[in-house]
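Note that one protein chain is taken out, while the other chains of the complex remain in position.
When the chains are written out, they are named A and B in that same order, and each has its own residue count from 1.
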Amino acid sequence: MATAVYEDRLERMWQPRPGVLGWLMTTDHKRIGLLYFWTTLVLFAAGGAEALLMRTQLIAPNQHLLGPATYDEIFTMHGLTMIFFFIIPMTTGAFGNYLLPLMIGARDMAFPRMNALSYWVFLGSGIFIYTSLFLGMAPNAGWFDYVPLANAVYDPGHAIDFFCLGIIFNGISSSLTAANFIVTIFKLRAPGMSFNRMPLFCFAFLAASFGLLFALPSLTADSIFLFLDRNVGTHFFDVAHGGSALLWQHLFWIFGHPEVYILIVPAFGIATEIIPAFTQRRVVAFPLVAVAELLVVFIGFGVWAHHMFATGMPTITVVFFAAATAVVVIPSTIQVFAWCMTFITGNARFKTPLLFIAGFIFMFVAGGLTGIMFLAVPFDQQVTDTYFVVAHFHYIIFGAAVFPIFGGLYFWFPKVTGRLYFELPGQISFWIIFVGTNLLFFPMHLVGLDGMPRRQYTYPAGLGWGPDNLAETIGSYITTAGIVLLLANLVYSWFRGPVAGPDPWHGATLEWTIPSPPPEYNFAVIPKVSSAYANWDYEDREEDRRKLEQGAMVLEQGHEQPVSSTVDGWWREIVEMPHDSPWPIVLAFALSLVFLFVLLHLYTVACFAAGAVGLTLLGWHGEEPQESEA
Amino acid sequence: MSDYVAGGRAERTVPRSTGVGIWGMAMLVASEVTLFGTFIGTYYYLRFTDLHWPPPGTPEPRVVVPLVLAGVLATTSLPMQLAATAVRRGRLWRARALLVLALLVQSGYLGYEVHDYVHQLHASQPQDNAYSSIYYTLLGADHAHVGVGILLGIWLLWKLGGGLTPYRRNATQAVAFYWHAVNILTLVVIGVLTSAAV
Partner (left out) sequence: MWRRGLAAVALLSPLVLAGCGGGANTQNSLAPHSHAAADITNLFWVMMAVSFGGLGLVSGLLILAWVRRGKRGFRAADEDDPHPGERAAWWVVLGMGVVFPLAVVTTLFIVSDGLIINVTDAPAASRTALTVEAIGHQWYWEFRYPGTAAVTADEMHIPVDTPVNLVATTDDVIHSFWVPELNRKIDTIPGQRNRIELYANKVGVYRGQCAEFCGLQHAHMSMLVFVQSKAAYRKWLRDQAAPARSPATALERKGEDAFLNGACSSCHTIRGTSASGFVGPDLTHLGSRTTLAGVMLRNDPAELARWISEPQQVKPGNEMPDLRLSAAQLRALVAYLESLK
């Protein structure tokens, strides 16, 4: 009875603007998550289309579907798209945004408007980088864009300028997201959720966020230097004037390796939520896994030069980084066996999401083991820059980062849409994708060992590379078919699927305690938390219901959210959350103008645009949360 | 949990503290500091790959004046911090005065440094060699951060003109925090740059 009263007070308090305007100005983490999802899906399609073009070109020796110039743009854009515009925004932007506040029992992110800003900036950077492709001046020096090939002498025109600016632009968005996650996790956990009671998913995203926050500046600096070298005439990378060509590589990989763990850790997070739900058992060795998730990123900052073993660095340096690479393996092995033991000691129900996680473990181990092979420096120096490396990272990236994304799509689909997907086509889609990717990526090992370097727009007949490449191409088509089936299943279920109810899986974490789809305010009562698997603590859930009756811990007085102490999540205070705001999208637009004008070398105009950014910020901070003086 | 609040109204009495604003500033500073870390790393990487540093023909950086000025700038951390405390105590006018004081010193510093920067550009340009490339980039980046700090200060002063709110109190704290970071950064940066001369 009373329950209803409080709920519709909250309803009114958290009501979004109606219509399109509501989406343009939204600060609701769920809506922003969905915006991220649709955008990254389209970008995934683009990256996939590029991949298919490459595979079709390589289906047999001496093909002419793509000329060298186009091929170079295509594989570079494929790499950039998949890493910067698909995985990162899909995991952090879409999954993290939507789920993280739900899992820690918060009503939104710590900085809702900054969250919106991240999205609009991301969208801007995506449009920015893709215009280059349509203008036929897309980046074409590979995703790690080595100098001198990327400098003005060997790559005149705008292609690499698009790379530098696009990367910095996109980096701003990622940094904002990362900062937002860190603060959200530190301060907005439901009272009672001390760190040891935080779901592993959140540990994973905390790790990824720290990774982003501290890795990206290195890439930003690198891109700034390259842009200056190309357009201002500085000599950071110019050996003739005291610069260094290896400097670029160091700075890039100081970012680049942590980056690859940033790609994988959220996938770990997704896995560590799906597994308990489908084994009805807490993840084995919980604290160990939590630490491992953080450690893998931390150690990941110390291994970058293993991407540069063939550059003729002093042997001592090489050996040091090989040793570091050996160490970085351990957190991963810990997790793999923790997952496997959870499968065994729990009792697994192999529904589609869990199938994807099983597949993920298999692919991750396969890819991880080739990763281990690279720490044998002589072997790495033999296969580096061949398809063997391409095989390694696709096993890990597609198998271990994308599989959990697919699994997660199925797993949280009922929560987001309120409907269930269809199980049989789901399982079929898994098997198609699983077979497809292995047929696609396994032969890359062989053809790599057989001496095929990467980044070739074609290859001669008579070297025995034909059959493997044919198999890979067929595999890529099968994979695509599987992905399309997956999406078709979800789209159809969205309209026709059976109604799911709040908790179809008997899931473990807080998002399963609330209706699906979740209301704008997420939680009617700020939930009581006494373990990391809160939905299985029935007493607490009962207490929440009772509280709602009496209107305790409801905070329906304002647009409010409690703030907790950093470590043990004790009650600290209530803050007023900002409402919808036009400023994020305006600011993102002004920022896009800055990058556009810099690209066109209209530096003075760019300064005016920067001024516009400043004014927007002024407006942004003009509207204070209406708080009464304490 | 000891002070776990059960009642719906009860928590209204909880004294409001910093909110999360200061955390946002901490994040910004964290990534900016990392950026400068990379710049400084680059500086030394280039230095140790080159024989002559600075290369012949490129003037050595001055040592005393920049260091002294950086020191002077660093002292502004004091008034900024005092302003933050004053605001917390509700002493509005005190805070304003301290802010103005800090702003004067900071603007003086930036004014001179920018003038000096332009002056140096007559002797050597970033286009000369890797040394001057990183030299001007690093120095310029630092000046830019001082500039942003000054803008923040002015904005804050303007805000405090309209009385006190919890929001503005947190803002003062955040800006003070930013300035502490920038002051330390400046000391480090100038230290690194002058190291070429010793």
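Here, a residue touches a chain if its C-beta (ideal position, glycine included) is under 8 Å from a C-beta of that chain, and two chains touch if they have at least 3 such contacts.
Given the structure is predicted, the values throughout are model-derived calculations rather than measurements.
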Ask   = The chain left out touches which of the shown chains?
value = A
Note = Filtering A:Trp38, A:Tyr154 or A:Tyr603 for touch with the omitted chain leaves A:Tyr154
Among A:His250, A:Arg282, A:Lys415 or A:Lys528, the residue in touch with the chain that has been omitted = A:Arg282
Ask   = Taking the entire complex into account, which one of A:Trp23, A:Phe298, A:Phe442 or A:Phe589 touches the absent chain?
value = A:Phe442
Ask   = In the complete assembly, which of A:Ala471, A:Ala500, A:Met553 or A:Ala606 touches the absent chain?
value = A:Ala471
Ask   = Of the residues A:Thr458, A:Ser530, A:Gln550 or A:Thr566, which one touches the chain left out of the display?
value = A:Thr458
Chain A residues touching the omitted chain (full complex) = 67-69, 72, 141-142, 146, 148-149, 154, 239, 244-246, 279-282, 284-285, 288, 310-312, 315, 318-319, 322-323, 326, 329-330, 333-338, 340-350, 358, 361-362, 365-366, 369-370, 372-373, 375-379, 381-386, 442-443, 445-446, 449-460, 462-464, 466-468, 471, 506, 508, 533, 536, 538
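The criterion applied here is as follows: only the chains that are shown with their structure count from here on.
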Remark   = Taking each chain's mean CA coordinate, chain A and chain B are separated, in whole Å, by 32
Task = Using the touch definition up top, name the residues of chain B that touch chain A in the complex.
result = 1-8, 11-12, 14-17, 19-20, 23-24, 27-28, 30-32, 34-35, 37-39, 42, 45-46, 49-50, 55, 126-131, 133-134, 137, 151, 155, 164-168, 171
Key: In the complex, chain A residues that touch chain B   = 110-111, 114, 175, 178-179, 182-183, 186-188, 191-192, 213-214, 216-218, 220-222, 224-225, 228-229, 232-236, 238, 241-244, 247, 250-251, 254, 547, 550-555, 562-563, 568, 570-575, 614, 618, 621, 624-625, 627, 629-630
